[in-house]
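Can you read through this structure? Questions will come right after.
A single protein chain has been removed from this complex, and every other one stays in its place.
Up next, chain A:
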Amino acid sequence: MPLNAILDKLPYDEPFLFVDQLVSIDENGVEGSYSFDPHAWFYKGHFKNRPITPGVILTECCAQIGVVCLGVYLLNGKSPGDRGPIQIALSSSEMEFYVPVYPGERVSVKSRKLYFRFHKLKCEVKMYNAKEELVCKGSIAGMIKPLPNG
């Protein structure tokens, strides 16, 4: 499955799309990147006069690249019926944060599949900044399956 085709299948849009590019993907993991728009909506309030990317947004970025993109890829490898629209839900996340991400920074996310069974995909994710410093890491799980009658 071409990397661009995976991005096309993501059910997100601005201002809540946090994937620019996928670098590599296979059965066991995925790597991708995203550059935070310096004018993104959340910087206005997080924090007052001191914009820093919120941890929940970093987590979301990790989830979109590390779990959803991988999930789309894994579903596509199964029956043709699984190739239509998908439905997804976050089921758990446990993250630790190390260095802040400022407006305009580019981050890369590396994700490794822990398991994908009965539609639940759990991954170990790590985010790095442009200096290759570890921004955050943790585990994220979600339910992902084809949309009925999709």
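We adopt the following convention: a contact is a pair of C-beta atoms (placed from the backbone, for glycine too) under 8 Å apart; a residue touches a chain by one contact, two chains touch by 3 or more; residues count from 1.
Simple rule for what comes next: contacts and distances are computed from a predicted model.
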Query raised in the report: Can you pick, from "Acriflavin resistance protein", "ABC transporter", "Succinate dehydrogenase cytochrome b556 subunit" or "Acyl carrier protein", the UniProt name of the chain not shown?
Result: "Acyl carrier protein"
Query raised in the report: Residues on chain A that touch the omitted chain in the whole complex?
Result: 89, 91-92, 115, 117-120, 141-143
